[in-house]
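Below you'll find the structure I mean.
Here the complex is missing a single protein chain, while all its other protein chains stay put.
In this document, chain identifiers A, B and C correspond to the written order of the chains, with residue numbering beginning at 1 in each.
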């Protein structure tokens, strides 16, 4: 950690600050320039509160040199994490370390016929997991909010029919009890910094699919994964799903660079959700292919049998027939990249 | 609502869509241009799911003409809402409609001596409410997370000593029971779209201080207030606290325009938090003054007796002596603007 | 064009506005809702000044229904534009319509030995054009600003040695005379809305490589291309090179979605510059592959024989050996996508 001191600070005050750091167990190197004096603080500074140091009277600015995240850091865990997702105890889909996963299904679970039919279709096309929302975060209180427990029950029916593991979003800590028999618990973008929820999920033994918040940096994203992992749960799947920028032709801006950056600094699997990133069905194919080529470990795609009648987010879904065509191209590219879908 | 149809759509499909809207109780006006045909949908379209319409095969795009928010809309409630905040049953601070509130105090409650001393100091300088965090949302799992219930207890002690109403943040729905005797419940920026929490707060009888999310539009901010108001709780205070942009010299970018925009489209009181917006103590004075001049109904300012020893966010706090100096300028300007602090 | 009127406007004023549009040759459809009246303006509205309409007293808002760009619009030119770039009169590289181009070379031309050596190396690895800066836009007046005319001369030497067409940036209209014998003139991101320059380039017969500005929307990008094309020059290559967002781990955020969006709405070829988008050499390979997979028609990559001694932007360059390795992967993927490099 580098501490930059204000101009014209006297030696006694500098010495007091040095002593303060030394008492905390750090060693301190002082460099005095013409206009600026800096201190290099050496030791494990990840637990130092950078804001408190910045508030010290003689301090101009503070810069971190090492990453504030540990358990998710590839430096301390060089091999790829591979997560095995059982389907209610039977079989398993894998993700990470050469295993590519495709999670497909409707934005919302609407009824048994719908979710079972879509599950069958996406499985036939090659999806390895089924998604479907039961608890839906909606901007407007007047929009459909999901079927709740009933929706989870229908997902399990679809799993039973197809053998696909199920992925569904938790919106609030108080619903955690309902997710006992869910295979992957999804944390939505709006909840990426719902720290109480993250802490609780750190104590479950379940794979967690963590979506990046619309305005969160890659570092904050990793710190949220750190909340889960530091609680003891090492099964975290990172999901890039678009960030908020000034561009309005797409709903969000897919940060494709986040894929190779996350793969480099962390050992966790990284997937992309092109449906939410773009908000336009005809962008799903090119963005899916770009994600595979950039090194992603999987995709999450919205598929609905009748997008114009969907109770939520219909406009970004594709039909099962469209999904089948897109999957043809995705499977070829995954294989070209030397990964396997299983 | 305007529905723009794709090029070359045949008349029969258009007629089917028109019938569909008419069956939903809307009337439809069709305008056919050289390249484009549009439909004007007339009626209360705030409950129509714009995404589902966009997903209809023959639809190119959809644009809303009227606002999706109702209870918070000034069109249906032209007078300013004035919120009275009792201090644990005694006295009251007011906000809105010419009443200007200053909410001051530390980022985190640390111990009784600290919070009581700061409460006394800020009251002497003219603050009308006391803030202090007991549950702290922190980016890192390794940072201080607050004193929790003990912190709430200490805030009540400070209220008893000073008569100042207390404002403190709720982080999770499961903690709601602890907030029974809190005067104003704050919803932090990261929870602005924690819809389960908003719904629950809509059923309390308490003033809610709702902070704008870092990447949320003004419209989404109002929709979150709509969640609370549509549940029956009309006491919502809107707080602008900076949005995330590319600029790095300040922690966030204070969206000062949001103040007059919110005052124009909504009847709710609007305050500004310059401490979180800027992240730099020397910006608190100019940003506070700008907020008053732009028409804000109040301010929320972090004050700490020893910023460099603060357990969280010390670097953006000012000392009680600095706060006293800033308050001198704020009070003069509030009075110049014809508002009263009470 | 949809004109939304303010609430409570009287019929006479509406009729005056309708007459005004009719006198301009448009037809007008009026839809009166409960709270809002809208006018649909029908005809070629691309020449209407939307701001002037918005300023009319009874107007609340105006929304465009058709695109403001024409010559670059795929609607009026469905086939892909293919641009042939001769190398100083000899041979030609092609771009667009199935032809994939790779433009490689150093950020700045430094001396003859450097540029000729790099040109030979990148040609051997499969690059189809040579880039190199002679006029360099630099944030600081104290940084190296390029070799100017001497740099252009050295580029021509390298072209003579290798037969590669040369691409180089123009910084100011007053330098246009020096670009007579340059094969492709590049307009940098900072000049994307230098309209005097765009107009002048519209009257040259040369291919123009137009880079998207850091904060420019896709629509503004196309309007700048429209400046060039409406002047009579149809040879415009669009280049996505990253936009400015809050993320700091990468220098800019590559907007990968811009590639398929631009390809869909325009007939012009689209390339990607991963070097400037990311600012990090290890991101060039994954971002290049993502661009190919997303449908780009080419790439522009910085290659320098000694990045640490580069006089500008060294940190984002790769060495010829690294470029050769990356090109192996790019060529395989281009071929997999059914395009050819020539």
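Please note the rule applied: a residue touches a chain if its C-beta (ideal position, glycine included) is under 8 Å from a C-beta of that chain, and two chains touch if they have at least 3 such contacts.
Being a predicted model, the structure only gives us computed values, none of them experimental.
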item	value
Hidden-chain contact residue, picked from the options C:7, C:143 or C:335	C:143
Candidates B:84, B:157 or B:250 - the one touching the absent chain	B:250
Contact partner of the left-out chain, one of A:54, A:136 or A:244	A:244
Interface with the unshown chain - residue positions in subunit C	46-47, 49, 51-57, 68, 137-145, 171-174, 190-191, 193-197, 199, 213-215, 220, 223, 226-227, 230-231, 244, 307-317
Residues from subunit B at the interface with the omitted partner, ascending	215, 217-219, 243, 245-250, 253-261, 264, 277-278, 282-283, 286-287, 289-295, 332-333, 336
Residues in subunit A touching the chain absent from view	2, 4, 7, 29-36, 38, 40, 42-44, 63, 65-66, 75, 244-246, 248
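One rule holds for everything that comes next: only the chains that are shown with their structure count from here on.
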item	value
Same-residue or different-residue interface between subunit B and subunit C, half as cut-off	same
For subunit A paired with subunit C, centre-to-centre distance based on mean C-alpha positions, whole Å	32
Intercentroid distance (Cα basis), subunit B paired with subunit A, Å	27
Inter-chain centre distance, subunit B versus subunit C - centres from mean C-alpha coordinates, in Å	40
Contacts with 2+ other chains: residues of subunit C	245-246, 248
